[in-house]
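What you see is the complex with one protein chain gone and the rest in place.
Chain naming follows the written order as A and B, and within any one chain the residues start at number 1.
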Amino acid sequence: MTTNQWIQLIVCLGVLVALAIPLGLYIAKVFNGTSFWGEKWLGWLERFFYRLGGINPQEEMDWKTYALAMVLFSFIGGILLYLQMRLQAFLPLNPDHQLAVPRAVSFNTMVSFVTNTNFQFYSGETTLSYLSQMALTVQNFISPAVGIAILMALIRGFVRKESKHLGNFWVDVIRSLVYILLPLSVIFSGILIWQGCPQTFRGSQKVQLVSPLIYNQPVTVQGRNTTQPMTIIHQSIALGPVASQEAIKMLGTNGGGYFNTNSAHPFENPTPLTDLLELLAILIIPVALCFTFGSLVNDMRQGWTVFAAMFILLVPMIYCCIHFEQVGNPLLNRIVTGSTKQNPEGNMVGKEVRFGVTDSSLWASFTTASSNGSVNAMLDSFTPMGGLVPMWLMMLGEVSFGGIGSGLYGMIVFIILTVFIAGLMVGRTPEYLGKKIQAFEMKMTSIVILIPPLLVLMTTAISVICGGQGVLNPGAHGFSEILYAFTSMTNNNGSAFAGLSGTTLYNLMGGIAMWMGRFGIAIPVLAMAGSLVQKKNIPESTGTLPTHTPLFVFILVAIVIIVGALAFIPALALGPIVEQLKMIAMTMH
Amino acid sequence: MMKQFRIQLKISIILAVISIIVFGLIYPGIMTLVGQLIFPYQANGSIIRLHGKKIGSALIGQSFTQPDYFWSRPSATTPFPYNASNSSGSNLGPINPDLIRHVQLRVEVLKKANPNQKGPIPMDLVTSSASGLDPDISPAAAQYQAARIAHVRHLSISAVQQLIQKYTQGRWLGIFGEPRVNVLELNLALNQLSNTKNFKK
Partner (left out) sequence: MEQGKPRKLFDQQIARKAMVESFRKLTPAHMVRNPVMFTVYIGSLLTTGLGLHALLSHGPTSAGFIFAIALWLWFTVIFSNFAEAMAEGRGKAQADTLRKNRQEVKAHQLERPEKNAKMREILSGDLRKGDWVLVETDELIPADGEAVVGVAMVDESAITGESAPVVRESGGDRSAVTGGTRVISDWLIVRISSNPGESFLDHMISMVEGAKRQKTPNEIALNILLAALTIVFLIVCATLLPFSIYSVTMAGAGHPIAITVLVALFVCLAPTTIGGLLSAIGIAGMDRMIQANVVAMSGRAVEAAGDVDMLLLDKTGTITLGNRQASEFIPAEGVKIQELAEAAQLSSLSDETPEGRSIVVLAKEKYDLRGHEIHELEATFVPFTAQTRMSGVDIGSRKIRKGATDAIESYIQSQGGNFPKDVQQGVEAVARMGGTPLVVADGLRVLGIIHLKDIVKGGIQERFAELRRMGIKTVMITGDNPLTAAAIAAEAGVDDFLAQATPETKLQLIRESQKGGRLVAMAGDGTNDAPALAQADVAVAMNTGTQAAKEAGNMVDLDSNPTKLIEVVKIGKQLLMTRGALTTFSIANDISKYFAIIPAAFAPVYPELSVFNIMHLATPQSAILSAVIFNALIIVFLVPLALKGVQYRPASASKLLWNNFLIYGVGGLIVPFIGIKLIDMILVALRLA
């Protein structure tokens, strides 16, 4: 890595943490049950939701009611979204006259946005009307708010004792929306407009090209494929309410782009400054929630522990990605410079000049470490090892910061697993934050660690048994495309090796994987919270396993890697690893 | 549980509808209003006008393949390059034979167009961008073409190089992003330079 790359990395991470700590403490204020200063400004909006929804904010819910409300809310939101996409042709705000979105794609997209995944088997600018895009924006707000709510319920499971109640789902969701997501989005979309993201309801703009373009259009003449020269003198520039969607897309670990090429598109991410801000926006709330957690359990050390473990899982991966992308593709290096050694620009295939290798690699790591899934470079064209990094980060189970709420509750499940194994090693029934970890907790933990490998490997296996349709690249890379897609969908990330095209099979199976990947984990987590909240709090003693030491962090990281990701090693060996080895072998002759 | 189901279902439906109104309509609506009032140029796509005619967006690249213009990066949009209503990368994998062939072909074309250049070819000039709409090329890629432009346009190399220098944007704060040259702006400036020169003549 060059000096500039180190500086970019360090400054970016430094600013991220510096901003995340105060935000985390602010979020803790929103949820610690007492009134705070924000209510003076936005309390009216909160009360507006309560009044219209007929919600009694004082009412407490047990875990079953909480889970029921969560599933129903997501389900209803999904149905409305599905109808919008199917009926968009008859609805307003469709200046470019988009037709109804096909059934399978609508289903996949609906699940994708409801589950905070935002995997996209479609190209935004050619498929969706402005109203459909705005309907997606709604889920971009709701799905992270639901994530925060689940996390809060789990935290209450630890904090409260001998109770049945985990809080009120509606209050948690509405407070997340009103006090966290909405204000941040308003500020952020303002900055994005200033930097050049469009925000308009007008249709696409037709401009006259400076230099007319002649290209050979493939045509079929009398059954023969041939080409025919065409002259293009106009460029039609797709526009829309981009900035407002972009802001929440980045902040809410959503990642579903307005345009097909997501944050690589100059309208979504016009400058290095927007790139930096969007990078920070990807991780800021997930990082902040670590400190929220520490604050709410009244032990900041626990928050720092979680942060440290997540950070350790992430940083070496960033280094790895930047390194391999900078070294670049030896096959191309040889053509361009005559030497297989690195060229100054690195692997520029599928990357934008204003971001270069560094910002693209940083983004690829951030977006998959969190469950954001947006891209500012085409991951499909990364070097094999560079492309392994995002895949690996997702395979960890989206716990190195992960999705909003979901990353932290996923990590807490891993902590419970670690506490269980490490706790046994010190000769006590394991406990975490004063709560005993027993058979029921282990049952739920087992479900949570079982679901991702189960879904990823099964769906990938079904795909290859069905012949691996829709693959763009040959050889091991084609396998990587399928593996990546289902890893991304199951773990609710949403990024893609975009060469893969969405067949009906992928759309349907992916939709199921995303739904299970979200609720198959969220519901056991809530059930666990429901069990923890009933337990007594055990006072800490020297016999208690300390969960804030460097050793604990180390064991936690090891468990996440061994239990979370090692299951994918054989599959990775058949994809990116063998491709990298092949690439090296090809440069030999 | 049935009673709870009905209660929560009712709240779900009401909240889903309110959310659509608040986050789907009011939020983007207000932001559009703000954007149109405060940053109308950016909010409408940073459209560049020449003599009142829209000739492109400052943020969206255009295809330049004529020898008298700085060439932009290859684009993988369909059906033709730099199709700004269908952004797309090539998505070719690193050892895909198509990728190798494409790059080889572009290198040959570049070498033929710039016969005097002996140095290594900047990577960005032979690889397609992520969006297919990359408005920029690297300063090295511009320099690579300077001699050709000067030759075709009958300009001095130093004048062309100066122009490149002028349109090179550095890293933000000297740290973030990569140095770059906006091809559309550079070519427009180039036209202007040639025009003034012709006018003087």
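Here, a residue touches a chain if its C-beta (ideal position, glycine included) is under 8 Å from a C-beta of that chain, and two chains touch if they have at least 3 such contacts.
Note that the structure is a prediction, hence the values are computed from the model and not measured.
Shown chains touched by the missing chain in the whole complex: A. Per the touch definition above, the residue from A:V71, A:V186 or A:V563 contacting the chain not shown is A:V563. Touching the chain that is not shown, out of A:I10, A:I214, A:M230 or A:L424: A:L424 (per the contact rule at the top). On the side of chain A, touch with the chain left out of the figure occurs at residues 417, 420-429, 434, 437-439, 441-443, 445-447, 449-450, 453-454, 457-458, 460-461, 464-465, 468, 474-476, 478-479, 536-539, 541-546, 549, 551-552, 555, 558-559, 562-563, 566-567, 569-571, 573-574, 577-578, 581-582, 585.
Keep in mind that, in the parts below, only the chains that are shown with their structure count from here on.
Inter-chain spacing, taken between the CA centroids of chain A and chain B, is 26 Å. Chain contact summary for the complex, chain B toward chain A: residues 1, 4-5, 8-20, 23-25, 27-28, 30-32, 34-36, 38-39, 42-47, 53-66, 69, 73, 79-97, 99-100, 103-104, 107, 120-124, 126-138, 140, 171-172, 175-178, 180, 184, 187-188, 191.
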